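Here the complex is missing a single protein chain, while all its other protein chains stay put.
Right after this comes chain A.
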Amino acid sequence: MAAGVATWLPFARAAAVGWLPLAKKSMPKPPGDKKSRHDEILLINVSGNRFQTWKNTLDRYPDTLLGSSEKEFFFNEETQEYFFDRDPEMFRHILNFYRTGKLHYPRHECIQAFDEELAFYGIIPEIIGDCCMEEYRDRKKENQERLEEDTEAEMATETPLPPDSTLRERLWRAFENPHTSTMALVFYYVTGFFIAVSVTANVVETVPCRAPKGMVKDLPCGEKFSLAFFCLDTACVMIFTFEYLMRFFAAPSRGKFMRSVMSVIDVVAIMPYYIGLVMPENEDVSGAFVTLRVFRVFRIFKFSRHSQGLRILGYTLKSCASELGFLLFSLTMAIIIFATVMFYAEKGTKETNFTSIPASFWYTIVTMTTLGYGDMVPSSIAGKIFGSICSLSGVLVIALPVPVIVSNFSRIYHQNQRADKRRAQLKIRLARIRLAKSGTTNAFLQYKEHGGLQDHGSGNQALCIRNRSAFEHQHNHLLHCLEKTTNHEFTDEHTFSELCMDESMGYRTSRSTSISSQQGQSTSCCSRRAKRRAIRLANSTVSVSRASVQELDTLHLQKNTVIPQSRSSLNARTQDLKLNCTDFTAAIISIPTPPANTPDESLPPSPAIPGILRNSR
């Protein structure tokens, strides 16, 4: 129920005294006071800003955090207030919602931050009042589109191929992203060249060339050098057919590929040639043959694979379909009206051009678009008057939907530019993430070096270790537990590659083999391992980078879980078993200590990217 209604309830109940005389049966007993009606003021402390409100206000919406018993989790006994470690600016809006029943969206806030706050307080966004709803939805849609674009672009271009991809996958990747391999790039430019050649040939073959000897009039070049043009056409079509078949073979989903626009354009580009080959050269079908030649010009659309701008234009037109439809509709209406009027106005004139209404359509269109060829001109006075009205209204009707289309184009174009910028920045981001990850490992190794794994209080620990936060200590302890479980230790890459080489060298028992072959073997072993490691790192980097879009926080996590140690403890000798069991229980017990509110908690253990991890939508 809305906020205001609750205050009127006592009034409505009091007014019910009017029913008493009319009631057929006796009235039920009023509900008993289960708890005291005495209303109290609650203190809510949001990051230092104190808010006060009646308990009743909050109880109006029992399915939100503040209205339900969930807020008891945040009650601070000592100060007798509810403490929330959230944004106080946003809280103002949340509290206003309880007070007025309407949720407003602050325009200057980031839409994601606002959504997160709503999710935290358990308020569904649909409650946003009408005054702010449109803005909210627009910005949310924009944000979603942006995120989708980014993830798509990321997945499409940046992820390296898994090493065991089939020929099909590699081929498809080469077609979609020509800059991934030189072969693909070469193919890309070759097809582009041939498209240009084909279109030029189509154009040039209609230009009149000097007539050969023995003929009077000029022939178009197409007929003079018909064999040459035919060969050129054949070559182009061969290449296009080959390209189409390769794409068809490599496409992961053939049905989807066949329905895509580019594929249809490809087919339309090459079909006329084959149909022309098949058709016989008789009179009946030569008309259709001429028509087919027109379709050859659609080869120019194949350029849209090569040009980003063309694709943007096409996408704009598609997204402005409704505006274009409206434009068309209004134009059609106006054309019909004015054509009819002009026809009847000019009907009386002798030798008029306005022979029928469809004939007047031409005049109307030419006038409304302010072309004014002058091949059809009204002569009667009525015709001239209506003609001028027609041209004035034409300007208006066309000018109206155009700005909408222009703004759409501008939005899409900027989105595209932003995508390019984002892609460029992503590389830097990935590099930083990789650095951060190696930083974590190094932090752990440094920790080990400086005696961090020994007991606290023993003098062996370096000062830098003792000063690290409790969180870091526990994290490093966790990694140490994992080492003990698997009986392997973490190392850095340099030591690892050295070790790898040593081990493989050690495996050679016979000394007779030459050193070079040994080294050759070991380097191949290491390079294989290194490659696997690089791929694994790349994979985990990608997963991290995908998450980094939603920003990760290593600190505010309490979901530490335990690695069961009993297996490792059992595998050791009985002597060690006792020791390991103590470690086990000590390990479990000491891990989930909540981070004390020390200031150095804000520093991550490594130069990791700080941020907040949020539940993905």
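The criterion applied here is as follows: a residue touches a chain if its C-beta (ideal position, glycine included) is under 8 Å from a C-beta of that chain, and two chains touch if they have at least 3 such contacts; residues count from 1.
As a convention for this text, contacts and distances are computed from a predicted model.
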item	value
Chain excluded from display, named as in UniProt, from "KCIP2 protein", "Sodium/potassium-transporting ATPase subunit alpha", "Myotubularin-related protein 8" or "FYVE-type domain-containing protein"	"KCIP2 protein"
Residue, one of A:A288, A:I385 or A:L400, that touches the chain absent here	A:A288
Absent-chain contact - pick from A:P208, A:G325 or A:G372	A:G325
Contact set of chain A toward the excluded chain (per top definition)	63, 65, 68-70, 72-75, 77, 85, 116, 118-120, 122, 124-126, 137, 140-141, 144, 287-288, 290-292, 294, 322, 324-326, 328-329, 332, 437, 440-441, 475, 478-479, 482-483, 485-486, 488-493, 495-496, 499-500, 503, 529, 532-533, 536, 539-540, 543-544, 547, 552, 554, 556-564, 566-567, 569-571, 574, 577-578, 581-582, 584-586, 588-590, 592-594, 596-597, 613-617
